[in-house]
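Structure incoming, see below.
Below is a slice of the complex: some chains, not all, each in place.
Chains: A and B, in written order; residue numbering restarts at 1 for each.
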């Protein structure tokens, strides 16, 4: 079976998951993003690459922040953008996902950016659409969030250049995190020799080792000498369930403080996908400290999403 | 009294209802739409006809799908589009409809696309606005949905060319359908010699014959030899009331299946305004079958809405 993300020439035609993306394709996205990054300093931050194209933000699950990053990326490429909050409309009229997609395709969409609570929804859509339509996964269930994974790789490459000499730690609620999954696939594909996962047992999915990562439940041990720390957001809902005792307890053991950060390499960078829970998974002094590159991730994210959109639209 | 949709030169200045539109005006819309249809295959699907104009989507009743079709049409004409969900704002502050319209007019609107739960609201607005402002009805109560009617005519003309030789059947919940009303007016104006309406007695409004249509309660009888079948959406809410026994019962008698379709002319086309209730008013094998032109209706709908917008804005 052909990789559903690549066309017959091996070019990226949909971005559904980092799993299964060849290293060359990931590097092509990062290189293209690097070519857009200088636009941030221009007075006019736009390029006409997608002029006249129609980008549909199909958010079956609400996320103003992520939707906005895609809207910005599309408008900087001069596309026309349509924001559709689908929960509130067709879905409530009982129409099926594929009928909704068929309908929008018939309006001559060029690009669907899809966020959905169900894992696999973007794959289903990609299998179904005509060849000239491209699908970008903006987060599906617990499965994947590939543009976040790519912008994380862009950030690491920006600060550390060579992936093949790094130790990277991913810390927190790995169980529920599509970001963790996307990052692990990207890091191993790009040749990072040591990827660590640090989490309490209750937030660790089974079979992590098979993904090529080292598992730690002790944060101090896991952070020793790492070059990159990727903190994960702790969903507030977890606290109410049986998985965690309290935010205070969690912070004590898995919150990133200056003390714990001191165990990493002196030039380690601290990343977070946002939005942050200060005082839960990260201390404010670290979040606002010199080693944090959290806001830079956001800036790079625009360039990375522009890169993905322009690459798939050209495929 | 002058036709409120036409200016002193007999040109379309508002689109409120197909009732009362001269055949020449309808044909002008269809011809103009035909000139836009090839844009669908262009790389840049835009024309600068409404550059600098302001189109306001005033949706007093929520409909993401219909709103999106108008937004696409307006942006393909290079207009600036403003989406206003009015329920959630001024209406709740107790302001009258006309004060809201006066306000938006003072912001130098050029075009109002109005969807309202009350029949006649777009007429009221059209009577009230300054001469340089144009109003398009995007569905008012049970009254009219003229752009749907026009795109249905476009679809029929595309596949059947000559209206004067056709038998057309409209099937389903005629009682609550603004689409049925708009289609009947359009078909009789364009010279279709036989328009049939097929529905259970409880979903048939009184006095249908006075509109020049033949009424059937037996679907097999009504479909015999027809060239065009327009299926209507069955609102889920009808099932809960006293009007219908159950979705299964309805499907048995009025759902379009392959068997029933075989009673029509061999080259009959099947239309539906969407969103479809598969298994209620239409069987999936028909909806996805060779005779269905349902998605083509959607595509033509963009060109037709571009045509209406550019015509009224030029009037």
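Keep this in mind: contacts are C-beta pairs under 8 Å (C-beta built on N, C-alpha and C of every residue); 3 or more make two chains touch, one makes a residue touch a chain.
Keep in mind it's a predicted model, so treat the numbers as computed, not measured.
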Legend entry - Overall copies of the shared sequence [whole complex; 2 in view]: 3
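To be clear about the criterion, only the chains that are shown with their structure count from here on.
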Inset, instruction - Fit chain A to chain B on CA atoms, both being copies of the same sequence, and give the resulting rotation angle in degrees, nearest 5. - result: 120
Inset, instruction - Provide the C-alpha centroid distance between chain A and chain B, rounded to the nearest whole angstrom. - result: 41
Legend entry - chain B-touching residues of chain A, taken from the complex the two chains share: 51-52, 54, 80, 82, 84-86, 88-90, 93-96, 99-100, 102-108
Legend entry - Residues of chain B that touch chain A when the two form their complex: 40, 42-46, 62-65, 68-69, 71-72, 75-76, 236, 274-278, 295-296, 298-299, 301-302
